[in-house]
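In this view, the complex is presented without one of its protein chains, the others remaining in place.
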C-alpha cells in the first residue's frame, strides 16, 4: 500500500511516500529510485556549480550514499524530525526540503532555507522536520536525542532520526548520547553511514572496531549492520528499526555500510585512494543496483528512462530557479541573532 | 619472592613491595594488610581533621575501596606512572607518596606535595610516579593514555595506570580514550572502581550498563570484572592485567566492584542510602576480609594487633608532622604559573 | 522571613515549573537536589519525568537540552561547576548560540543553563574559576549573574521566559546569603542593570558576589569622605551601557570589579567601552579590580591573598579620587 500525500510544507513539491514494508512492490521501488536520482542529480549540480566557483565554502557530497537517506526517510512522517551533519544534502531532500530552497541555501541566496546564513553544512527546514545539520562532527547526536526527549515528554508520537558518519563514533558525545538514549528509552533512531573514511583517513586508522553497531551492545540498544547501498535492504531494516522506536521501546542503532563515490569535499583529489578502490566502489552504486533489480522484475528500460528524464528536467528547473534568486542584502547581516531587538542592541 | 626496596624518593619512607603473584604467602598479605590499614587510618585522620575544620575544600575518602589501590600498585615500579581523580588519597599512598607530605598537601601546607597549591583533588608526586589527580571526572583518562604513549614512544618499559569511578564512564572522553588506547596499543591499565554511585545518584540512574568492563568489548580490549574488596583477587587479577600491558599487548580494563563506606565527600549525610544498604556495605570491608583470611591461615590475632599498632603510631606521627608544618607564605601565591618569570611578568 | 539564596532560587524554579508545563530540569543529581540542594523536593512535587538526573555527560546533556528546546521544551540545565562548562562549550557556542541565526530565524533555543562559579574555602583550581567572560564573546548567548537571592529570583524567572539561551551564573559564596522574600508582580528586564547604591565621586561596576563587596567598599569609602555609586550589572551580555554611562557621566571615575582574572575578563570589555564612549567624561583612568593572573590555589592563605576584596576596591577608589 502506498500512501502518498501532497505538498507537506508550503515549499515542498514532491511526493511523500510511506511504504508498508511487506507490501512494497516494484512500483514503490520506482518511486524511491526517482528520489535516489533526484539527490544524485542535485549533487551533480552542486559539484558542477562548485567547480565553477558558484558555491561558497566546501560542500560535501553524499554521492554513493543516497540509499540510506531515501530508505530511512521513506518511513518518516512530517512530525518526525531529522538531524544530519556536514554530508546532509541527501537527508534534507529525502526528508522533504524544497529542492530550490535547498539549492538556494547552498548557493547562499536570500531565498535559501536559512536565508543564506547557514549554507551547505547547516540546512534547516523546520516546516518539514529537517531540524538541522551541524558541521561539528557528532554534535548533532545529542541534539537529536534532545528532540527525542521532547517528543517523549510532550507525547507527540514523533520520533527523532540522526544521520552521522563512522568517524563520529570517535567522538565521546556519541557514546554519551547512546548511554542517555538507552537509559531514558528515547524515541531515537541513530543511523550511521559507515563509508570507511573520515576525511582522508581510513577507518582502520581511526578505530579497531569493525562494526559501529557493536557500540550499542553494552547499552543493550538493538542494532543492525546492513548493506547501505541496497535500497531495499535499507528500506526494510529501517522499517523494523523505526517500528521499534515508534513503539516506545527506546533507541535503535542502524549501521549502513556504504561508499563515498566522490571526495571528502568537492575538490578533494583523493590521492589516498587507489584507482582499484574507486573502481570497486563504483560497482556498489545504489542507483545501478536498484535499476538492475527493477529490470529483473520486469520494469523496462524505457520506463526507467522516462522517470530519469522527468527528474532531470525537474531538478534542472529547480536549480535554475535557485541560481536566479538574489543574494541576501548585505545590510541585513545582523538580523536574527536574538529574539528581541533590544537584546541585540545592547551587544 | 618479595622484593623490597628502600626509600624510592627523597620523601618516601615506607617499603615498596613487588609480589610475584604465584608465590604470594601469608607474610606478603600481611604487608599488604598493613598498607590497607595505613590508608584507612590516614583517611580517618582526614575525616576527623575535616570535621574539625582543619581541611580546606571537600575531601573525598576512599574508605572501603582501599584494596583496589593496594592490590594494583603492589605490582608497579617507580617508573610506572599513576593518575587518579577526586578520590585519590589511597592511590597516592599506595604508589609511594610520602604520608606526611600527602597530609600536608591535604591540609594546604607549604611542605605539602604541591606546596599547598593542589590540595586533596590534585595530588602529584612526580618523584614516585604519582603524576596527578584531576577533579574533573574522567579528565585523567586521556592524560594517562598520553603518558602511556610517551612510555611507548620513548621505549622506557613503563606502564601507565589510571584509577577512575563508574561515573566516569558516562563521560565521552572515557570512550575516546578506550578507542585510542586500543588502536595505538598503549601500555595503559584502566582501573575502574565501581562503587555503584556517582555522588548521590545510584548507578541504575546513570546507566543501563551493568558491567563497566562491557565497554571494552567493542574495542577488543581485554577486561575483567572482579571483587574489588577482596585484596587477593585484586592482587592476582592486577598481576595478569599488568603482565598483559607490560608485554606490549595493549591496554586492559580492570573493573573492581567495591563499596564506598563513607559519604561522597566528608560531610555528605547520605540520605539517599538506607541503613540496610550501609550495614550491608560494612560487611564487605576489605580489611576485615583480609584479616579473616589471614586468621584462617594461621596468622595470630596478636601478630595482626602488633602490625596495626605500629601503623597507627607511624600514621599518627606523620600526620602530626604534617599538622605542625607551616602554611605557604601568602605572598608566594603567584609563583610557578610559567616556566619563565618573563612570561609571568607580561600577563 | 529571610530565606537563603538557595531557597529563593528553588522557589523561582518551582513557580516556573508550575506556571509552564514546558519547563523541565536536568543535570547531575538534580533529582536528589543537586550538589548544592537547589532543586531539592522539585522531583517529588513536579514528577520524576520533569526533574531528570543525568550521567556525568556534560556535552550530551547540553546537547539534549538544546535539542529539546528546539522542539518545544524549555529546559533548565544544571552544570554543577562552571569549570565543567568547558565540556559543554561545543554545544553552547557552536550550536545553541547560533541556531536562531544559522536557521535564518526558523528555530530558537529557549533554554537556561544554570551554573555555579567562583572561589571559596579551598575548592582549588578546577572548582573555583570565574569564566563568564568567555560567554560575552559569543553572539547569540545571554549571560546573567545575579548578586542576591531576590535578584536571582526575578532574573531566573525572566531568563526562563526569554526565548534565547541564557547562561545563569550563581556564585557559590552567595548560596548561604539570606534575604526576605518580597512578592512583586514585575520581573526584571534581561539586559538592564540596577544602581545598587547612589553616589557622586566614583562609580563601582560589579556583578555577582562582587556587588556585596562593592557595597562594603562603598560603605568604607563613605566613612572616608568618598561617595561611591555601585552598579549591579545583573546581565553581562548584553551590557547595559546606558546605566553605566549615566553614572560615569556623573561621577567621572569608574572602577570595574570582578573575581575573574583581569586579562580578558568582563572588566576589560566594560573598561574599554567606558574609556571609548565616555572619553571626555573621565577625570581618571578606568581601574579594574580582579584576580591576578594565577590559577586559584588550594591553601586558604593563598586563596585569600589572591582574591580581590573590599579593600582592593577601596584602594582603587582612593587612588582615583585622590
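Here the chain labels run A, B and C in written order, and each chain numbers its own residues starting at 1.
Convention: a residue touches a chain if its C-beta (ideal position, glycine included) is under 8 Å from a C-beta of that chain, and two chains touch if they have at least 3 such contacts.
Please read these numbers as outputs of a predicted model, since none were measured by experiment.
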{"item": "Touched by the hidden chain, restricted to displayed chains", "value": "A, B, C"}
{"item": "Of B:49, B:93 or B:141, the one touching the omitted chain in the full complex", "value": "B:141"}
{"item": "Of A:207, A:223 or A:237, the residue in touch with the unshown chain", "value": "A:207"}
{"item": "Absent-chain contact - pick from B:84, B:100 or B:179", "value": "B:179"}
{"item": "Full-complex contact with the absent chain, from A:70, A:99, A:153 or A:171", "value": "A:171"}
{"item": "In chain B, positions touching the absent partner", "value": "81, 83, 112-118, 122, 124-127, 131-132, 134-136, 139, 141-151, 153-154, 160, 172-173, 176-177, 179-180, 183-184, 335-340, 342-347"}
{"item": "On chain C, residues whose C-beta touches the chain left out of the figure", "value": "59, 83-84, 86-87, 89-90, 93-94, 97-98, 101-102, 124-126, 131, 133-137, 139-140, 237, 239, 260-261, 263-269, 271-272, 275-277, 279, 282, 284-288, 293-295, 297"}
{"item": "Missing-chain contacts mapped onto chain A", "value": "55-58, 105, 108-110, 112, 114, 116-122, 134-138, 167-168, 170-172, 198-201, 205-207, 272, 327-334, 337, 344, 347"}
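The rule is short, and it goes like this: only the chains that are shown with their structure count from here on.
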{"item": "Arrangement of touching chains [line / ring / star / complete / other]", "value": "complete"}
{"item": "Centroid-based (C-alpha) most distant chain relative to chain C", "value": "A"}
{"item": "Chain occupying the middle, per Cα centroid", "value": "C"}
{"item": "Distance between chain centroids, defined by C-alpha means - chain A, chain C (Å)", "value": "40"}
{"item": "Distance between chain centroids, defined by C-alpha means - chain A, chain B (Å)", "value": "47"}
{"item": "Computed distance of Cα centres, chain C from chain B, in Å", "value": "37"}
{"item": "Junction residues of chain B - those touching two or more other chains", "value": "170-172, 205-207"}
{"item": "Set of chain C residues in contact with two or more other chains", "value": "54-55, 57, 59-60"}
